[in-house]
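Structure first, then comments.
Note that this complex is displayed minus one protein chain, with the remaining chains in position.
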Amino acid sequence: MIDKSVAKVEQALAGIEDGATILVGGFGAVGQPDLLIESLIDQGARDLTIVANNAGAGQVGLAKLMQAGRVRRIVCSFPRSAGSVVFEALFRAGKIELDIVPQGTLAERLRAAGAGIPAFFTPTAYGTRLARDKETREIGGRFYVLEYALPGDVALVEAWSADRWGNLTYQKSGRNFNAVMATAAKLTIAQAHHVVELGALDPETIVTPGIFVHRVLPLSARKELAA
Amino acid sequence: MIDKSVAKVEQALAGIEDGATILVGGFGAVGQPDLLIESLIDQGARDLTIVANNAGAGQVGLAKLMQAGRVRRIVCSFPRSAGSVVFEALFRAGKIELDIVPQGTLAERLRAAGAGIPAFFTPTAYGTRLARDKETREIGGRFYVLEYALPGDVALVEAWSADRWGNLTYQKSGRNFNAVMATAAKLTIAQAHHVVELGALDPETIVTPGIFVHRVLPLSARKELAA
Amino acid sequence: MSPPGWSRQEMAAKVAADIPEGWYVNLGIGIPTLVADAIPADREVVLHSENGLLGMGPAPAKGQEDPWLINAGKQHVTLHKGGAFFHHADSFAMIRGGHIDLCVLGAYEVARNGDLANWATSEADAAPAVGGAMDLAAGAKRIWVMTEHTTRDGTPKLVEACRYPLTALGVVTRIYTNFAVIDVTQHGFVLRNKHAGMAIADLKRLTGAPLHAGDAAHV
Partner (left out) sequence: MSPPGWSRQEMAAKVAADIPEGWYVNLGIGIPTLVADAIPADREVVLHSENGLLGMGPAPAKGQEDPWLINAGKQHVTLHKGGAFFHHADSFAMIRGGHIDLCVLGAYEVARNGDLANWATSEADAAPAVGGAMDLAAGAKRIWVMTEHTTRDGTPKLVEACRYPLTALGVVTRIYTNFAVIDVTQHGFVLRNKHAGMAIADLKRLTGAPLHAGDAAHV
């Protein structure tokens, strides 16, 4: 029997290595896999590259991991949010590298990684500083920049519902980068608000089919963490 | 008030011009927009390029349109199905051009057209006859072929449910090329089994948001056609 | 005393009045978000938000916020009937693929050739936040800008050539400022209409590139 659900956060994060590239889903506060991210501190992996839309806010989740000194480099579109104090302090101190990617190019590079497309042309950023030194090409009278797939070793995502095959649904604007990143990593780990029986999810409404998902951690595991 | 639904098939097909590239959804017999395709005969457009997975079967739908001599060229992955007799006769007689594209490359070229990606690299067909004379590149130690977006002037799709904003859902394996082609044309026309009130479709389960759809024809219009 | 000019709400009303029913519109963070509330209640305009919403509705009443429903500016919003959710790659497929009829953005500078600078304040700024600005600017069918006509110290924001880092090249087609509505054309800036209290000579002085007044109305 296929059963991707794991009972403990230690099992969910087992095997993540130093130097890994970790895709972190969520947008703003919605759909952030904070239990998984924060538990990376105990898990111990260091020298991480984080790919995420934002560079963390407040002292929770990604900010907490950065504060713990585990992040060497961050790839994101919008590092300066209200409350991105941890990132900004580390960045000013030269303790974290930053790679700015336009949000749509970030999403498409992740989608490409999941879809076996190693590189694609996009109009975004042509003629700007973010395309400096990048290959460009005129196609059909318009100018484009060549961008490469951005795969992760690990993706951490937050789902609304999940089953033991790893099928996932999301809630409203919680779909965001989660559904894209889930396809783009060698090891995709989902924290889920609800783990339901196989067959309980309508096959028409599954957003991330289980083929992309390797481990599912019920968020009820949070209690255990707190205890 | 936005209302993309049209009562008559003539309104659905109005403005399609000679020489147009028409994307036709469906896979096998499932999700074929046959009412729209067959009505193109009365609509009158000629010299068409058809993009579809198959080259029609039997004497209905696309086969009927080809039999009527309206199709100059077909872009597809699998022209020889059981029953593709009309296509094969026309092809042997030199009366129709054929462009064979691997099924996944076809889907991705359509998706690229809808997503503003003018070209992308793919491993599919590298080193084969279908990549002859195409640009190739080694990326990360593997070889890829450059493929270009395949936009349509018109897309004809079949949906299960639709609302007046043009939001669409599909039924089981009826999603197939329909949901991809809907994004890839300047004018997307859907025939729908059910046209429902705005708000009746769950926003979590809409597969094709209305932004991609321009006209919706209820399949109840079929009666009118038969009359 | 501040110079004569339209308030931000008046600017938003002017933009809203120019949006036809049925357009799919993305409103950038900042002043452009005011346009949402200025769209006449009887006109259906479908608002898109980069983080995966179409059919975005107004802010919820206090206490009615849904924690799962925010917009690209991370504000709580609602969803209209007919709205839909999708993920980031699909959302930017809509943007990049030219399916958004209009994107309204703020700007640091707009050049007479339509170049837009709205994301970074200097080349030396090592950690600017680009978000979806470059994708929207390059992808939407048309880009309108809402901005004060000048900076606080009176420096023109409509210029010959942008000095700030560019967001996209040659994309802006119309600018709504507190003083005027200006088209960006092959011939440069062309006045559509202006605030009644602003003399054309003053407007030209506050604009950093030639402003063709022609027979523009003032309102």
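Chains here go by letter, A, B and C, matching the order in which they are written, and residues are numbered from 1 within each.
In the analysis below, a contact is a pair of C-beta atoms (placed from the backbone, for glycine too) under 8 Å apart; a residue touches a chain by one contact, two chains touch by 3 or more.
Keep in mind that what you see is a predicted model, and the values were worked out from it rather than measured.
**Student:** As a test of the contact rule: which chains in view would the missing one touch?
**Tutor:** Across all of the complex, the chain we cannot see touches A, B.
**Student:** Tell me which of A:Ile41, A:Leu146, A:Ile206 or A:Leu219 is the one touching the absent chain.
**Tutor:** A:Ile206
**Student:** Of the residues B:Gln11, B:Gln43 or B:Gln103, I need the one that contacts the missing chain.
**Tutor:** B:Gln103
**Student:** What residue numbers in subunit A mark contact with the hidden partner chain?
**Tutor:** 1-2, 111, 113-117, 163-165, 167, 183, 198-199, 201, 203-204, 206, 209-212
**Student:** Given the full complex, what residues of subunit B touch the hidden partner chain?
**Tutor:** Subunit B touches the missing chain through residues 27-30, 53, 77-82, 88, 91, 98, 100-108, 110-111, 122-130, 170-180, 207.
By definition in this document, only the chains that are shown with their structure count from here on.
**Student:** Where centres are the averaged C-alpha coordinates, which chain has the largest centre distance to subunit C?
**Tutor:** The most remote chain is B.
**Student:** So, what's the distance in Å between the C-alpha centres of subunit C and subunit A?
**Tutor:** The answer is 30 Å.
**Student:** For subunit A and subunit B, let me know how many angstrom lie between their CA-based centres, rounded off.
**Tutor:** Computed value for the inter-centroid distance: 33 Å.
**Student:** Counting only residues that touch at least two other chains, what does the list for subunit A look like?
**Tutor:** Residues 108, 122-123, 172 of subunit A touch two or more partner chains.
**Student:** Please list all residues of subunit C that touch 2 or more other chains.
**Tutor:** 79, 85-86, 89, 92, 95-96, 139
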